[in-house]
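First comes the structure, then the notes that go with it.
What follows is part of the complex, with its chains left where they were.
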Amino acid sequence: MSAETVETVEGAPTHTGPHGYSKEKDLHLKRLRRIEGQIRGLQRMVEEDVYCIDILTQVSAGTKALQSFAVQLLQEHLRHCVADAAAGGGDVDEKVEEATAAIARLLRS
Amino acid sequence: MSAETVETVEGAPTHTGPHGYSKEKDLHLKRLRRIEGQIRGLQRMVEEDVYCIDILTQVSAGTKALQSFAVQLLQEHLRHCVADAAAGGGDVDEKVEEATAAIARLLRS
Amino acid sequence: MSAETVETVEGAPTHTGPHGYSKEKDLHLKRLRRIEGQIRGLQRMVEEDVYCIDILTQVSAGTKALQSFAVQLLQEHLRHCVADAAAGGGDVDEKVEEATAAIARLLRS
């Protein structure tokens, strides 16, 4: 099953690392590879004509895994990028505003 | 980037196909391969220390893509599996109940 | 605490009842009054300067209650309006399409 991958990565990096999540990089990569495996599992279910409801159950599992990856990343961002800006006199308004906008996008997705 | 894949597929198929989505199989597979590409894109962003907020933006895009795949599959399920059960005197209560449970899971994920 | 109520009800009724939910009207009204009470509870928490996190916990409870009301209504709609259209030769494509659009809106809200 060759993966025709269309990888468009919008939002080019605007701040060089390391970031709040950098210390846990291996854990995050392991999570993302697991989610990648779940998406390939969905492809196989579609190829093998698995019942729609069983596929939808897997979609919910994949979405939950993505959301918990996002929550973990957000916690590290708040703890480091936002808190450091507050403690070090950085632009905390901007940090809080962009974090809140990211949370709003997650809520709507 | 070797993908250590852990593919656990719960919910073994309970109804043999073809199903509502079978006619659009290629379209669904193309969508899922695109989502797989987005997840690999997230892995690369983490490896390259991209800014947290830019990664979270991509997570929202991936979650939205998964949800719209689910909505498409659900429409085909309602149109065929559920409607056919109603038209053909099948167990429509069971079909509606399992479709509603799948929708509730999607809402909570 | 006089409630300055701004009640705008978009989407004027397009199909006269009774509908799938009509038999359970009292149960639905009881649920909605309970949610109304939760929203007034939020107002009181804001007036009494309750801690932000405790208010957010109540918002999640209110959102969950609204979503489960929606899922219940959806189940009755699928079981009656959609299934009856399928069984009685009605326009099932239209019914499935509008139900799917409603599910997509719920997922994005």
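Letters A, B and C mark the chains in the order given here, with residues in each chain numbered from 1 onward.
Everything that follows uses one rule, which is that contacts are C-beta pairs under 8 Å (C-beta built on N, C-alpha and C of every residue); 3 or more make two chains touch, one makes a residue touch a chain.
Just so it is clear, the structure is predicted and the values come from calculations on it, not from any experiment.
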| If you can see 3 copies, how many does the complete assembly in this structure contain? | 4
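Note that only the chains that are shown with their structure count from here on.
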| message | Distance between chain A and chain C based on Cα centroids, please, to the nearest Å. | response | 30
| field | Computed distance of Cα centres, chain C from chain B, in Å | value | 25
| task | Round to the nearest whole Å and give the separation of the Cα centres of chain A and chain B. | result | 17
| message | If I count partner chains per residue in chain A, which residues reach a count of at least 2? | response | 108-109
| said: Which residues of chain C touch chain B once you look at their complex with the stated criterion? | reply: 67-68, 70-71, 74-75, 78-79, 82-87, 92-93, 96-97, 99-100, 103-104, 106-108
| Footprint of chain B on chain A - complex, ascending | 3-22, 25, 28-30, 32-64, 66-67, 69-70, 73-74, 76-77, 81, 98-99, 102, 105-106, 108-109
